[in-house]
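My questions all concern the structure below.
One protein chain is absent from this view; the other protein chains keep their places.
So, subunit A:
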Amino acid sequence: MELLVAMAVGLMTAVGIYLILRLRTFPVIVGLAMLSYACNVFIFASGRIVAGLPPILSPDAAGYTDPLPQALVLTAIVISFGMTAVIVMMALGAFLEAGDDRIDLEGDAE
């Protein structure tokens, strides 16, 4: 399972970085989303991967899994979700004002 999680994180990061290096807004936004998914899975794994145990202490359960990464990942999801919404709105604004969806600036506007 560790191998599967590690491969998922690596693959999503690679896809994210590839897409961010495109010059159009849509691939860049999808790439940023992929990168934040990779990041969320990575944070989740940072508390060690344990199967089938609750994230709280319970007398009935055999043990528990670290609850803190779950709290961290929740915060990270909320923030990345909000930020993605912001960049989508700004990209739409830029597209409507400029008439193209290129993310690089031409020489004089730089």
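Rule of thumb we're sticking to: a contact is a pair of C-beta atoms (placed from the backbone, for glycine too) under 8 Å apart; a residue touches a chain by one contact, two chains touch by 3 or more; residues count from 1.
One rule holds for everything that comes next: contacts and distances are computed from a predicted model.
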Which of "Monovalent cation/H+ antiporter subunit D", "Amino acid ABC transporter substrate-binding protein", "Glycolate oxidase iron-sulfur subunit" or "Nitrite reductase" matches, in UniProt, the chain that is not displayed: "Monovalent cation/H+ antiporter subunit D"
Per the touch definition above, residue among A:M7, A:A61 or A:I79 touching the missing chain: A:I79
For subunit A, residues in touch with the removed chain: 20, 25, 28, 32, 35-36, 38-39, 42-43, 45-48, 68-69, 72, 75-76, 79-80, 82-84, 86-87, 90-91, 93-94, 97-98, 103-105, 108-110
